[in-house]
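Everything on this sheet refers to the single structure shown next.
One protein chain is absent from this view; the other protein chains keep their places.
Labels run A, B, C, D, E, F and G following the written order; every chain starts at residue 1.
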Amino acid sequence: MSFDLKALLDRVAAGELGPAEAAGHIAAEMRDQPVEDLGFARIDHQRAQRQGFPEVVLGLGKSPEQIAAIAARIVARGHTLLVTRADPAAYDAVRAAVPAAQYHDVARAITCRMHEVPAGRGTIVIAAAGTSDLPVAEEAAVTAEVMGNAVDRLFDVGVAGLHRLLREHHRLRSARVIVVVAGMEGALPSVVAGLVSVPVIAVPTSVGYGASFHGLAALLGMLNSCANGVSVVNIDNGFGAGCISSLINHLD
Amino acid sequence: MSFDLKALLDRVAAGELGPAEAAGHIAAEMRDQPVEDLGFARIDHQRAQRQGFPEVVLGLGKSPEQIAAIAARIVARGHTLLVTRADPAAYDAVRAAVPAAQYHDVARAITCRMHEVPAGRGTIVIAAAGTSDLPVAEEAAVTAEVMGNAVDRLFDVGVAGLHRLLREHHRLRSARVIVVVAGMEGALPSVVAGLVSVPVIAVPTSVGYGASFHGLAALLGMLNSCANGVSVVNIDNGFGAGCISSLINHLD
Amino acid sequence: MSFDLKALLDRVAAGELGPAEAAGHIAAEMRDQPVEDLGFARIDHQRAQRQGFPEVVLGLGKSPEQIAAIAARIVARGHTLLVTRADPAAYDAVRAAVPAAQYHDVARAITCRMHEVPAGRGTIVIAAAGTSDLPVAEEAAVTAEVMGNAVDRLFDVGVAGLHRLLREHHRLRSARVIVVVAGMEGALPSVVAGLVSVPVIAVPTSVGYGASFHGLAALLGMLNSCANGVSVVNIDNGFGAGCISSLINHLD
Amino acid sequence: MSFDLKALLDRVAAGELGPAEAAGHIAAEMRDQPVEDLGFARIDHQRAQRQGFPEVVLGLGKSPEQIAAIAARIVARGHTLLVTRADPAAYDAVRAAVPAAQYHDVARAITCRMHEVPAGRGTIVIAAAGTSDLPVAEEAAVTAEVMGNAVDRLFDVGVAGLHRLLREHHRLRSARVIVVVAGMEGALPSVVAGLVSVPVIAVPTSVGYGASFHGLAALLGMLNSCANGVSVVNIDNGFGAGCISSLINHLD
Amino acid sequence: MSFDLKALLDRVAAGELGPAEAAGHIAAEMRDQPVEDLGFARIDHQRAQRQGFPEVVLGLGKSPEQIAAIAARIVARGHTLLVTRADPAAYDAVRAAVPAAQYHDVARAITCRMHEVPAGRGTIVIAAAGTSDLPVAEEAAVTAEVMGNAVDRLFDVGVAGLHRLLREHHRLRSARVIVVVAGMEGALPSVVAGLVSVPVIAVPTSVGYGASFHGLAALLGMLNSCANGVSVVNIDNGFGAGCISSLINHLD
Amino acid sequence: MSFDLKALLDRVAAGELGPAEAAGHIAAEMRDQPVEDLGFARIDHQRAQRQGFPEVVLGLGKSPEQIAAIAARIVARGHTLLVTRADPAAYDAVRAAVPAAQYHDVARAITCRMHEVPAGRGTIVIAAAGTSDLPVAEEAAVTAEVMGNAVDRLFDVGVAGLHRLLREHHRLRSARVIVVVAGMEGALPSVVAGLVSVPVIAVPTSVGYGASFHGLAALLGMLNSCANGVSVVNIDNGFGAGCISSLINHLD
Amino acid sequence: MSFDLKALLDRVAAGELGPAEAAGHIAAEMRDQPVEDLGFARIDHQRAQRQGFPEVVLGLGKSPEQIAAIAARIVARGHTLLVTRADPAAYDAVRAAVPAAQYHDVARAITCRMHEVPAGRGTIVIAAAGTSDLPVAEEAAVTAEVMGNAVDRLFDVGVAGLHRLLREHHRLRSARVIVVVAGMEGALPSVVAGLVSVPVIAVPTSVGYGASFHGLAALLGMLNSCANGVSVVNIDNGFGAGCISSLINHLD
Partner (left out) sequence: MSFDLKALLDRVAAGELGPAEAAGHIAAEMRDQPVEDLGFARIDHQRAQRQGFPEVVLGLGKSPEQIAAIAARIVARGHTLLVTRADPAAYDAVRAAVPAAQYHDVARAITCRMHEVPAGRGTIVIAAAGTSDLPVAEEAAVTAEVMGNAVDRLFDVGVAGLHRLLREHHRLRSARVIVVVAGMEGALPSVVAGLVSVPVIAVPTSVGYGASFHGLAALLGMLNSCANGVSVVNIDNGFGAGCISSLINHLD
């Protein structure tokens, strides 16, 4: 409870406020948090305060109209907007409501910066194993950037051609946190984590076919990494990786 | 390559060293890294330098004799020892070789501190959902402690009795990074991550029965967390969580 | 056997009925139950008597023509109609045969009330974790309503923003039975069940991506709930949850 | 918050209590709930009030000493004891601390009734498909009984010999709620639910071999039941079924 | 080897045939079996002799042109045609080549009877649990009929409405072999097999949703049947069930 | 209902029996079927009549005492005994109660023939792929033999050494029904079914390691057999296969 | 490192090159490998040298424009082109950039031979079980051919009609390495490997339905092959099999 309970009680003690009224205020405060109810969604406008970034909208499973309505309310409060898994139709609907919104087509994300977010302390390297992993890697990159981080993209550095990775070794070494995106066997995070001493966030992708089982192979590979310092997010969850790496990069 | 290539070439230029000899030196340097080969294992004595902590021994699948031999070499170099998944027989073998070694029976870990490791910047909170999750939580705690971190243990705070968790809210808020250990449905990380704005490392445990499928339910639950800031390690991988949280906690 | 066997035998004893004829009657009664055979379906018109509500039609896997034919027969007997998993084409076909039929588009259900069903004793709260869970939650709500229950909808109260749920605590407390609908990690039922002492029917949804495996993660999470009082229905089975909660709510 | 906030504030207004002191009281109240912390466990002594029955101890994964310590504290408060998944060693430890405790060997449960629990309104029928399902069925029965319910056991009535079940039809009809326990193909709940109009709680068991995959076949069968009114708990979770059926049976 | 080896050798002994020539004949015979090679397929024209019915064409994964080409060759030899999993486009292509071919649209099968097949000895009952199972049940029925069997269709007799099944008891009793088709929980075969003493061929269907996992639940249920006399074929494999039941029905 | 309803009604008509009494008789008959209730088991003594063979006891999950009690009751009625999955301790208990009982140690089965069962019409060939499949194959063989069938054992004829199988081709051809038992890849049923035109009952075994996943690989292989005439029973279910093949072999 | 380190150092020794300059050369060499960075892809032009064949392009998940851009760069260097999983749209884009490119429609592959690749030593037999397996088999064949191997196609030789395979026995015997492509139960590799003494590369395909689970059944069958000499590639990975068989066939 961030509101000033002590001050309130001071006023009761000072006779400025009746006890019943004070009890009402406390209850109201508890009930009156700035959650806006649209019927189909409850927007949490205090999230930026509580968690360092406003509520992010997952476009998946929402109609363009629902996305646009939520987006409009977020921007109306002066908060920065981030919509993930948004197709062009969703963007069209959002742009009608929020003309300044931008679309990142590879990342399938909509953003609209409304204010300066605090800058992260270092650089986040986002490494991707193959060309097909780019949409997920870009989702991570756009997320990290809109959250105030410097991002260094290092794409198509899969383990079957180690020299591609090793010659970019210095870029890995310059990172404060590394996001590694890979499908198929998902071996890249283990190799990267063996070369550095910073946290590695591994993102399995659904890239592959057959026994990749839509990303399961990469997910299991990453969870079983023999390297220290690897933690894993959901398959294709570029947003999650961008968000965690930003949290880490903003630690004092 | 950390050895001084430029100096070597200066000597060649100065005629102090023949070119064939120099080529030999370079090749030797590349081959001569401080990896000690025991036949069944190659100990990487430079890891502390490269990754901030000496090589850690996973006891699982190794004989007490193998563990003791590796432990002896690590300590002989003056490095701090950490053996995970070690049963009492392994400890007996290690103690014979390394009398100062200690056994943490809940965590099933052997440690021997040989030097001061750099201290982490903040506190790592390790929260566990139930009593049966303690061995994994303790493995995480012992790992984090031996790596130089202050640890705050917060046990038996599962989501079915929310008030147990909420009344420890201030302890969650005081953490720089939080490790959350839970079996069964694995819901605790989502709830915790919704209350804080620091990174949460989720550790599913194999606690449960039936459709927990040895931790699969908890693992999937954590990977699908609807909260931001959650990344996941392997089932029962307390060591991994301790290690990652230490890496994060040591970031400047 | 609900027909009057004793009366029949009285008539035999009274000589009003020959024994062979009586044997025929008994056999006929057993064979002659009011099941109507349409060739592709057998409609059970006695179900309302036996189970408290007429036969419900699962639209999935049936053609619009088949659905309309079954619907017409149910209404022709004066029974209330409920068709689930019905797309607009099915509704068009049904409306042609049953003009009074209504379509619930979020729930994808067709209803036609033909008589007053007995009212449930209390209120059924239907809680949903996110906006994308609404179709399943609405299917549960429409089902419960058409079966005579008061329904209180409580949507978008996922566990990552606990305060959204806690401030509606009084509504949870006012329920006689609670349906909880959630995808992704499926943690909401555990949290809700920890706050109340009435039965909780958990409905996993296929909302999510990657390692949600089309609702498997939520399903496993709910089956492994550490809270007491949670039982589970099939993934996306809003109808089932509405039906069970109605059965419970109608218990004297 | 059940403590009297209004009264407290009245006292502040009356000058009987300083505002700082009052703020301390409120915080204390929030922190001071009757949760007893044993280090390895937090016992929730208010649960009986909140949820109608004191905290139940899951023996699985706890040592006999831990179980006995928790049991002693529960009984010391005058609460009824129920320990599930308790082997004889656990019972020996508990009996030393709680001499009145009883052991139910088929159910593998320890109970100690300390007071009269409120009686359920009707009878709970517990049906089991085969002889091997008895431990789970008995766990459900002992749970329901210790929670104050009349239980009718109906064992070895699997679907391959329908007449065994049909001749007990009247007992099914007399139930207010039915627990159905079955392994292998798990078909019994569908058949039972088709015969009655009360809620059916289905418990899959790990009984079977080969493609039963430790209860998975029965679990999936029950989740896909084509009958209305079936909800499902975890594999082998007799306790859960007993608990839910008691909650339902205690509804006014 | 059905050709007359003894006769050949008689001719060698009689000097009518040189030994080299005879060796050539034997080798040729082995190579010259009536398998017709279309490049993309090898048609086995001797199958009718060897296995009682000509080669059956699985339409799945073949182009209409490939299906038509194979069909034409089979009919050209005077063999009865059966194509399964054939869509209307495949039928159009076949009809152009084989004008007498018929299409069974529910079963998605093409047939063309060219000769009288031997009649089975009894009746094959094909029971289906629900309306959505009809395509698979009809595939079984068409297959059994084209192979010379009398078929009795018994549809929509699922276990949740036992009386539907029990009143058709006499039809089950009149069968020589029974095919039972069911999706969802797949419980019907167990119930049927408990009522009769003839072989039951169980066909799981992919009917269902959520945790039916495209027929896996039904498949596992059937494999774990607690009734004697149930064997199982692949999910949706109506053809296989029709074929096996015909083999059994043709046994002397 | 096999009791004489017509005769009963004749007596009512003749005034020899009052109608109330008659109604009582009918109800009693329905309730009074010869199912013997041992508390933990209900023995179905009419099964021999209904299904051609008395009730078979699955030893798995029953105590030796339970098995012996059931066995004694079956033999006491003059029925032939078959207990499957019986270990030596179970046999000791049974032998004490039924001295004539025999133990088949490879098959892990107990039998006691009490009367002549009707002979099957032909021979059942039981083919097994490898030495490790013998326990399952012998369970099938013992089952088929005790049910009155001539059995021909054909062991260690796996597909990797085709000539082993092909040289026994004549034995396959002489069968009326064939049981094929195989672990690992489970390919033998496809090959066998391609050589004959009688039904093939495939039994996957849990023989293998790694990706055999305890028989899953063999099970899936058999379900996907490209050969006609193959149906499948549960993993390691030799009894089921013996039983079905006996049913088929007894068809007129 | 293939560049001449010794020569460089000779020049330093001879004073022809300054040490700083030499150090720069060495670093440059390490950084300057012929990897061409297109932003979305890094083309490895030295692969032909390192691995015997230029980089192969997996079309899956890449846009036609991306494929064409990569193809153009490969051909521009004089390297032979192979694109797999290419649809006609990709071919159109490639042909615009590389007019000499050819499309293999069954194999869905694009090739353009730019130079003579070294010839393999023997013949690669590519056997396929059924007509539906042809796309995968052709992908293997086109791959092997463009890599310089003689290929013998042996299609539609599934195990259910053994004679089809056995009469082509001599072709199997003439191979240096055999690729076996099969869906459904995937039994063909075991049978083939039992007939020959050369390596067999098994390719499971996703051909089948129901419990084939998109090729999982075939994959598991092949991994569990009881025959010696079988190794397995990913489901539908015709390219992989063609590539490995070429590597083997090129061994001296």
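Throughout what follows, contacts are C-beta pairs under 8 Å (C-beta built on N, C-alpha and C of every residue); 3 or more make two chains touch, one makes a residue touch a chain.
Quick caveat, the model's predicted, so the values are computed rather than measured.
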- [ ] Over the full complex, note down every shown chain the hidden chain is touching.
- [x] A, B, E, F, G
Open item on the list: I'm checking contacts with the chain that's been left out. Which of A:V35, A:A48, A:A129 or A:V179 qualifies?
Closed with: A:A129
Task: Candidates A:L17, A:V177, A:L216 or A:L251 - the one touching the absent chain - done: A:L216
Task: Missing-partner contacts on chain A, residue numbers - done: 129-130, 158-162, 184-187, 190-191, 193-195, 208, 210-213, 216-218, 220-228
TODO: Write the list of chain E residues that the hidden chain touches.
DONE: 5-6, 9-10, 12-13, 15, 18-20, 22-23, 26
- [ ] Kindly note down the residues of chain G that lie in touch with the hidden chain.
- [x] 50-53, 56, 121, 176-177, 196-199, 201, 219, 223-224, 228-235, 240-241, 243-244, 247-248, 251-252
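Following the convention adopted for this analysis, only the chains that are shown with their structure count from here on.
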Open item on the list: Quick check on chain B against chain C: do more than half of the interface residue numbers occur in both copies, making it same, or fewer, making it different?
Closed with: same
TODO: Round to the nearest whole Å and give the separation of the Cα centres of chain B and chain D.
DONE: 38
- [ ] Name the residues of chain A that each touch 2 or more other chains.
- [x] 219, 234-235
Task: Chains touching one another, given as label pairs in label order - done: A-B, A-C, A-D, A-G, B-C, B-D, B-G, C-D, C-E, C-F, D-E, D-F, E-F, E-G, F-G
